[in-house]
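For reference, the structure discussed in these notes is given below.
Heads up, one of the protein chains got dropped from this complex, but the rest are sitting where they should.
Chain lettering (A, B and C) follows the sequence in which the chains are written, and residue indices restart at 1 in each chain.
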Amino acid sequence: MNTFGRAFRITTFGESHGVGIGVVIDGLPGNLPIDITLIQKMLARRRPGQSQFTSSRSEPDEVEVLSGLYQGRSTGAPLTLWIANRDARPEDYSALAEVYRPSHADFTYHYKYANPDPRGGGRSSARETVARVAAGAVALQLLQHIYPELRLIAWTAAIGPYASSYEPVSIEEVEKSPVRCPDLSISALMEAYLQQLREEGDTTGGIIAVKVEGVPVGLGEPIYDKLSARLAYAMFSINAVKGFEMGEGFGSSQKRGSAHNDLFIVDELGHIRPATNNAGGALGGITSGAPLLFRVAFKPVATLRQPQRTVSREGKPVVVAIEGRHDPCPVPRAVPIVEAMTAIVLADFALLARASAHF
Amino acid sequence: MNTFGRAFRITTFGESHGVGIGVVIDGLPGNLPIDITLIQKMLARRRPGQSQFTSSRSEPDEVEVLSGLYQGRSTGAPLTLWIANRDARPEDYSALAEVYRPSHADFTYHYKYANPDPRGGGRSSARETVARVAAGAVALQLLQHIYPELRLIAWTAAIGPYASSYEPVSIEEVEKSPVRCPDLSISALMEAYLQQLREEGDTTGGIIAVKVEGVPVGLGEPIYDKLSARLAYAMFSINAVKGFEMGEGFGSSQKRGSAHNDLFIVDELGHIRPATNNAGGALGGITSGAPLLFRVAFKPVATLRQPQRTVSREGKPVVVAIEGRHDPCPVPRAVPIVEAMTAIVLADFALLARASAHF
Amino acid sequence: MNTFGRAFRITTFGESHGVGIGVVIDGLPGNLPIDITLIQKMLARRRPGQSQFTSSRSEPDEVEVLSGLYQGRSTGAPLTLWIANRDARPEDYSALAEVYRPSHADFTYHYKYANPDPRGGGRSSARETVARVAAGAVALQLLQHIYPELRLIAWTAAIGPYASSYEPVSIEEVEKSPVRCPDLSISALMEAYLQQLREEGDTTGGIIAVKVEGVPVGLGEPIYDKLSARLAYAMFSINAVKGFEMGEGFGSSQKRGSAHNDLFIVDELGHIRPATNNAGGALGGITSGAPLLFRVAFKPVATLRQPQRTVSREGKPVVVAIEGRHDPCPVPRAVPIVEAMTAIVLADFALLARASAHF
Partner (left out) sequence: MNTFGRAFRITTFGESHGVGIGVVIDGLPGNLPIDITLIQKMLARRRPGQSQFTSSRSEPDEVEVLSGLYQGRSTGAPLTLWIANRDARPEDYSALAEVYRPSHADFTYHYKYANPDPRGGGRSSARETVARVAAGAVALQLLQHIYPELRLIAWTAAIGPYASSYEPVSIEEVEKSPVRCPDLSISALMEAYLQQLREEGDTTGGIIAVKVEGVPVGLGEPIYDKLSARLAYAMFSINAVKGFEMGEGFGSSQKRGSAHNDLFIVDELGHIRPATNNAGGALGGITSGAPLLFRVAFKPVATLRQPQRTVSREGKPVVVAIEGRHDPCPVPRAVPIVEAMTAIVLADFALLARASAHF
């Protein structure tokens, strides 16, 4: 439900226009150094209002520690992080409470719960992801404590029709682009497109790519909890995600085995590893030591300034044009969210791998 | 690990060349009529050796009930199904035990477990899916008992470069094609392609599409256990799956919101529903009443008759050419597996929806 | 770990001398009326400083709702309750941080976590139970919404050598006694005994009895999740609990079957029910419709004003005499905690029973 993970387990709570958003992180081993400024930095990257291409809700997203930290290290008790909502404006949404916005969860939430919080989408709002990012920043610190070589990068690979196959080598490179596309010539086209959509009151989708280097061999639990399965689960738990692929992904469906298979070699360090990485870093659900590579497709932001026809709760036809503060594309701000969920999945498997280490 | 589901929960066990494959189904409410012949029929559809395009391992895959059934109905205790391995040939694999086959799990399993069952891939073999299909046939009976209108169809949408966008209206229509592609002209091309690959000792990937009609509004748990997230999780738990998309999927990443959004209307029966279904049947992780639509991409079968370079456990270069009994494409036989996992996910949500029904 | 329950699930966090204590309640169906004043009342009953027999830490224990409530009803999203620590005095414990107090968790926490919060016992403090009581007050409202006849009463059945077999008929009757023993003549003896212990700087244990009337037939999941097993689990999760018994409990071990068995009859309303209730309300792990009856034994409070020999973290012998603010007996204040955990177990089973209802 609102809990994700087995050994590294997050439970999140809070609504878009309530008092704040929180996360309880359970399973963190004791005595892990936790740097709150790194959490704050990752939150800053998710924060709205960073560029002209993200929505203008303006909040510091300051994280407070409610429990689980003592003298800068984890205590073994739940680490709870809280981000107060400083710019909640429930009144922006009062007129919308009675309307089912197209391609939003209003209709299904109302049907399922009878009394969902309607203010700004309540629990279904993307604001919920602030808790994921905070938890992801902790997961990342855990991972880098165990695997100092691990490097996790996500970036914008496509926005609408503009796509790039360029692979960045650092987060810094990604952050140079206001839309987080490290291919700066494509980034410029994306920026122009988003500007145009904003003017037209329209939105678009996009694709985020992820690469994780320095992952050891052996993470993942086969059969139902394959690494790829848990990643797919995690990515599809993010609002607006409509597609996920590992390695060659959908492209591999058109390939021959003789072209797709990754042959094993012994590398210069004497380690057995796949010579190519069409698989995207996992075999049989377990990491092979090759970098993890996957892509996540997002649908367009559902909230349009353009008028759209829909119905009210009572089934009356209405036209809705939503003024609020909304992004033309979910992808630039979702980059740290995708990073966070990736880190959470890997931290979970890292702890599970300790439990299941063979004799 | 080897358990999937929360309220409808399967635990599977057994290896490719061990004594058999089994599944414990827990959470089945009492007094549900269970028709074993329907399980047997679904198993027959997964069974190898059905056509020239599937492998020649020849087994009846007869299901035995080890527990949980009394006078044709569920008892509320675990329903355990067992399919003995009748055509296990461990000797086929003795030479392979010391070799890491390209793009197989041999390497990662050996690294993680030190002593995995090496015979025919052991637990990592696709034979494991016989348990999923048996459980899926039970899940489907549960679903159709609760929702008599529910109709679940999966089919081959692509094999290698051959694809069709035709949507079948029944499983019978699908079964007319030996490769389970209901577009019979495309099916003929696929058959020819598979024949050619077989001759060349090569393999290919493909795509399975799924449609579920008659799903009620309200299945799915938001945030981490969205319907789409659990489906993605389930699909990626199947061997060789490399991609998953809901509704417009990756395509939606290129669309504008004004083109992708599904507007709400009141239909002829007075029900509020989306007029279009680009979302693929769920909003905010909860079914909207529109049909579920999703696609699953499979990589090519990794086992080739063609010689491939790889290394032995000791890191010695070797060339491997695998004679065994293998399909040129995973997709035709995976159709009932995808159906089964879909049914298992939906049965789980159907029981959870009873627990969480609002006041 | 810090989560309890399956369908009605609580996750608690916070330390004795941190900023506060919280609980995330997940699984609450939508649209349930929640009366915050009832939570506040139950918290008041757990609160220290209520009588001369409870410790003098003085806090209002005011509950705040951080999420999940809209217009007085549950939203289907996590209901998060927060109780700030208003009278935290970390300095009271500074001298103790380096000492392993006898029969406290300092030693084992330090060994397991390396860096536990040492202030006032941190996470191991009984203050953690404030979250359970808050959640229990919600569980009780859920239960009484579903089963309006349900009545849950816990009381002090023994303190040290003073015991009573009197069964109260209401919580009001229990609350008349400052030690929550409804047998007022025994209560007077208990009060005198506690006064004496306080003067001597010593402590004692005791027993809490519980009766739940109006429980329907059919709650509980057999085999591992028997009602009695989950109750035992819940009760032993409370600090200082050393014994649990259902119905005749340990006494039944000395009885003959012919004396212990509860014969079935048809009652005046035509319902089949046990004529006696030696079982304590459950058969085979499932409620029989008879009242639930069980008892929970608590060891003496470990914190003594009397000097005790122990060792420091470095293994140096030290003598410790703890001044702080402590009860001479855990039982009077634990009565609402036991009620709360009972309600949480039953609420969980109530929702599970909806999922598993037979066809």
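The definition used in the following text is that contacts are C-beta pairs under 8 Å (C-beta built on N, C-alpha and C of every residue); 3 or more make two chains touch, one makes a residue touch a chain.
Since the model is a prediction, treat every value here as computed from it, not as a measurement.
Student: Which displayed chains make contact with the chain that has been left out?
Tutor: A, B, C
Student: Identify the residue among C:232, C:292 or C:340 that touches the chain left out of the display.
Tutor: C:232
Student: Quick one: say which of B:38, B:77 or B:275 touches the chain that got left out.
Tutor: Per the contact definition at the top, the residue touching the missing chain is B:77.
Student: Touching the missing chain, which residues of chain B?
Tutor: The missing chain touches chain B at positions 1-3, 9, 11-15, 18-20, 22, 24, 26-27, 29-31, 66-68, 70-71, 73-78, 80, 109, 112-118, 122-123.
Student: If the hidden chain were put back, which residues of chain C would touch it?
Tutor: 1-4, 12, 100, 102-105, 107-109, 111-115, 123-124, 128, 158, 160-161, 197, 202-207, 217-218, 220-226, 228-237, 239, 241-250, 252-258, 260-266, 270, 272, 274, 278-280, 282-288, 297-304, 306, 308-311, 315, 317, 353, 356, 358-359
Student: Touching the missing chain, which residues of chain A?
Tutor: Residues touching the hidden chain, for chain A, are 7, 27, 29-32, 76-77, 145, 222, 351-352, 354-359.
In this section, only the chains that are shown with their structure count from here on.
Student: Farthest chain from chain B, comparing Cα centres?
Tutor: So the chain farthest away from chain B turns out to be C.
Student: Would you mind pulling out the distance in Å between where the CA atoms of chain B average out and where those of chain C do?
Tutor: Taking the mean C-alpha position of each chain, the two centres sit 46 Å apart.
Student: In whole angstrom, what separates the CA-based centres of chain A and chain C?
Tutor: The answer is 39 Å.
Student: Can you list the residues of chain C that touch 2 or more other chains?
Tutor: In chain C, 27, 29-31, 76-77 touch at least two other chains.
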